[in-house]
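Please read through the structure below; I'll follow up with questions.
The complex appears here minus one protein chain, its other protein chains still in place.
A, B and C are the chain letters, set down in written order, and residue numbers restart from 1 in every chain.
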Amino acid sequence: MSHNSFGHLFRITTWGESHGPAIGCVVDGCPPRLALTEADIQPFLDRRRPGQSKFVTQRQEPDRVRILSGVFEGQTTGTPIALLIENTDQRSKDYGEIKDRYRPGHADLTYDLKYGIRDYRGGGRSSARETAMRVAAGAVARKVLEGVTIRGALVQMGPDRIDRAAWDWAAVEENAFWCPDRAAAARWEAMLTEARKSGSSLGAVIEVVAEGVPPGLGAPIYGKLDADIAAGLMGINAVKGVEIGEGFAAAALSGESNADEMRMGPDGRVLFGDNHAGGILGGISTGQPIIARFAVKPTSSILTPRKSVDRFGQEVEVLTKGRHDPCVGIRAVPVGEAMLALVLADHLLRHRAQNPDAPGEARLPRN
Amino acid sequence: MSHNSFGHLFRITTWGESHGPAIGCVVDGCPPRLALTEADIQPFLDRRRPGQSKFVTQRQEPDRVRILSGVFEGQTTGTPIALLIENTDQRSKDYGEIKDRYRPGHADLTYDLKYGIRDYRGGGRSSARETAMRVAAGAVARKVLEGVTIRGALVQMGPDRIDRAAWDWAAVEENAFWCPDRAAAARWEAMLTEARKSGSSLGAVIEVVAEGVPPGLGAPIYGKLDADIAAGLMGINAVKGVEIGEGFAAAALSGESNADEMRMGPDGRVLFGDNHAGGILGGISTGQPIIARFAVKPTSSILTPRKSVDRFGQEVEVLTKGRHDPCVGIRAVPVGEAMLALVLADHLLRHRAQNPDAPGEARLPRN
Amino acid sequence: MSHNSFGHLFRITTWGESHGPAIGCVVDGCPPRLALTEADIQPFLDRRRPGQSKFVTQRQEPDRVRILSGVFEGQTTGTPIALLIENTDQRSKDYGEIKDRYRPGHADLTYDLKYGIRDYRGGGRSSARETAMRVAAGAVARKVLEGVTIRGALVQMGPDRIDRAAWDWAAVEENAFWCPDRAAAARWEAMLTEARKSGSSLGAVIEVVAEGVPPGLGAPIYGKLDADIAAGLMGINAVKGVEIGEGFAAAALSGESNADEMRMGPDGRVLFGDNHAGGILGGISTGQPIIARFAVKPTSSILTPRKSVDRFGQEVEVLTKGRHDPCVGIRAVPVGEAMLALVLADHLLRHRAQNPDAPGEARLPRN
Partner (left out) sequence: MSHNSFGHLFRITTWGESHGPAIGCVVDGCPPRLALTEADIQPFLDRRRPGQSKFVTQRQEPDRVRILSGVFEGQTTGTPIALLIENTDQRSKDYGEIKDRYRPGHADLTYDLKYGIRDYRGGGRSSARETAMRVAAGAVARKVLEGVTIRGALVQMGPDRIDRAAWDWAAVEENAFWCPDRAAAARWEAMLTEARKSGSSLGAVIEVVAEGVPPGLGAPIYGKLDADIAAGLMGINAVKGVEIGEGFAAAALSGESNADEMRMGPDGRVLFGDNHAGGILGGISTGQPIIARFAVKPTSSILTPRKSVDRFGQEVEVLTKGRHDPCVGIRAVPVGEAMLALVLADHLLRHRAQNPDAPGEARLPRN
């Protein structure tokens, strides 16, 4: 058991605080002989990196990842892959005034109650900076998931939901919000500018999708594929809800509307009439796209003063200057993709262990 | 790693199929010298048991639990506690006609694609019958959680949400739905009768609440308290969504509305103005009530014929006769409570390991 | 983490006390579609069973194993396999007099210091009775290890070591000691009769051998194949030492004597001049026979009175009547085989997870 590891056979262990000398990750269990260099990882970090637009924190970290072990002459060796990013732009002085104050909506109080000590600089271990290592590890996981495409998009900002009919994956790369609906993206730009100016912040809902996942990944009871995805996404900073496929809306459907009908495809593969299940039935992948959504609360670091207490038991007012994203949900998009990749890579290895011939043979008739 | 275990220090491993000779559970890691007999467990099983009203499956199982180890002269010994329930009312003949057919919305196809074999009788391992062992284990977990109260309620059936202003915990025990809103309970009775008669089914949303949880339980990055709750609840059969506190609605709030303000209580404890956080910040308990909700899809076993395929690759129609709950969400209430209890007991032990003095000292000022 | 589980991907969890109603085991992670019935397990239990000769305890347990889950129509399903043996011959009255006394050499005191409570009847959880479940689980592991032969033998009783030149596997089944040296077996019969009559007991050394193990099983640093074998064998009751291949004697060899030279076999396989390594180099199997030995201390339950203390802090004399083996090492032979099988099955699955093509390709040249 570890409090800082995720996964079982494809397993990551991260370390590091926001304002320490570096953050890092050990990726253990990666199969050998996969081509891997820093260049495979860096683009994913660049997508997540702060400082890219006025809508994300202006902290300027190059976030240059180094591979320190586990790769030899451009190939994974099967031994642990250590990844490291140096912290280069820590303005620790910004945090002096919250040294003894517990910011509302943050982990300041709970860390102190748990450990009796905390590195308060920039949130220390609870900073979203740690998610850079998830994104880096997720890039390695993608190498394991040959033939699987994992993408994410922001489908709601504040109360404003996109129009699914307008969904265009190409649009996602065109705007600062990873928004697949061009009209929504335009609305959000105005909305977020307003929130930022007023010292407020906005929440968001992100959808991540994995296509090309072979059927049969998962486990029947605990460690179900959807349970592991739920843990992975709920474990991202500021996330308060997770759903698979139809999600909470499934509760309002009738049984005959919700259960996806099946028919035979030309090649012996089973086709589904719809995908309310989000690609998972009984904790095991069906072969359809895996669809998950998660809700990110509005940034708790805001310029509006809020009532709180300090570690001396005094009531105080707190407002967070620093440099912060008015909508942390935006940067959660690549993190959500990474967590989905990590879960799938782990389950792919787990499946192989118990089923040496599979996956692959997902055709009917069965022998 | 195990596909059939849940938890780390307080750890359960379940086994058994719906129509095998028995189902069981091993509870490992339970502290010694806790008073425990079958009478502590049976009431929770009775709450979950089928056959109690016309709204749940008419399968008549006494579900009599036996403790086979780990308890000596009425006290836990610290060694593994084996629980066993015999299966006495298996009408396996009911399932012959779905032996080779994959029921839409069920795990039939995915099990077959994963394992190439399945015990089709009553859903085999994927049957909700397995949840009886979670409820039994949850009763043991409650023993560990002295001073913590865990309760659950159905807050939505089909599209009909309760009126939270009308919430009365006493009402929960008065109706067949664990509904805390008496008016809603009356509406649901009519709605569910109609669904059952028409061969349809309904989904539901359940809320589970833990009061008295000490602050400091959880972990900073992975194995966060909320991530583990998410995994636990998403791992219940037919669940498609999980949220903590404000949940998905948090996405639509502003930062200043969502982040709970704090003030000092008279005894050095921190009080919160609200509980949008659902009792968890940064993956660690705040001391406020822990609130989680999960969505259960409508029962997939319905009398209405649905299109599907069989294992020979033929397209077929499937309708599920058998005995089934028109709203499986009802029986998920005690299961959700149990999963919450299991997560909290595990985290209580984990916290003790790393913090020998705690929890308890959750007062300010901190030294 | 679990205190009562062994293995990772092929994982067993045992439960039960010597004088409780039953003992049991959950085997999790077993691949699907392996033929398995009670008849595959029972012969291994019969080999270990007490009451077979005057040299092992006269407790008469039929030790009839039942499979309660995870097998359908004679094949494993990939879901957890629950095994159960009822305890039928518990003479608990025999143990009343040691209820409050700590037997020297036993776990009585340490259990009490750890848990503050213990089921003293027959040693409770620390009884060697638990090893019946390891033997049963080991029989399932053997099913996973197709092509691998695992055997064990007693190579030393008391101070008397066998003559390795006289080793004959056929002899092992001919005597009550699993002794491969017929002359030694004759000597031991006299020696053990003498020990039993005088109220004393004898220790033993057991060797277990696995042939046909594919190369490549194991892990480089922790969870090395030899480290896991060491844990497995040291975890057997009364074991005080474990060695692999040359073992402690390797310390006295020169580097050129100890390191096994290699040459090419006709089929591209690597052949070794000798097997000082015991089939493992760098924590990974070489393809040669895996050879491990473990030392079992003399039975601590003896008729000779010994000085001890009781739980009230009084000094007392203890002698153990009951029914006991004068050399517990004898019955440890099938247990050692089982532990070796469990470790190898686990590592075979682990290897498959990370190396989808392997094992198998253990020929040179390598690409």
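As a working rule, contacts are C-beta pairs under 8 Å (C-beta built on N, C-alpha and C of every residue); 3 or more make two chains touch, one makes a residue touch a chain.
As the structure is a prediction and not an experimental result, all values here were calculated from the model.
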| item | value |
| --- | --- |
| Contact residue for the chain not shown (choose from A:R11, A:H276 or A:R311) | A:R11 |
| Residue of C:I85, C:V148, C:A219 or C:I290 touching the missing chain in the full complex | C:A219 |
| Hidden-chain contact residue, picked from the options C:E130, C:D181, C:E207 or C:E337 | C:E130 |
| Sites on chain A contacted by the missing partner chain, in the whole complex | 1-5, 8-9, 11, 13-17, 20-24, 26, 28-29, 32-33, 66, 68-70, 72, 75-82, 114-119, 124-125 |
| Residues from chain C at the interface with the omitted partner, ascending | 1-6, 8-9, 14, 102-107, 109-116, 125-126, 130, 156, 158-159, 195, 200-205, 215-224, 226-235, 237, 239-264, 268, 270, 273, 276-278, 280-287, 295-302, 304, 306-315, 329, 350-351, 355, 358-359, 361-362, 364-367 |
| Residues of chain B in contact with the chain not shown | 1, 9, 29-32, 78-79, 220, 349-350, 352-356 |
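Quick note on the criterion: only the chains that are shown with their structure count from here on.
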| item | value |
| --- | --- |
| Chain B and chain C, separation of their C-alpha mean positions in angstrom | 39 |
| Distance between the centres, which are taken as Cα means, of chain C and chain A, whole angstrom | 45 |
| Chain A and chain B: spacing of chain centres that average the CA atoms, whole Å | 25 |
| Overlap residues in chain C, where contacts from two or more other chains coincide | 1, 9, 29, 32, 78-79 |
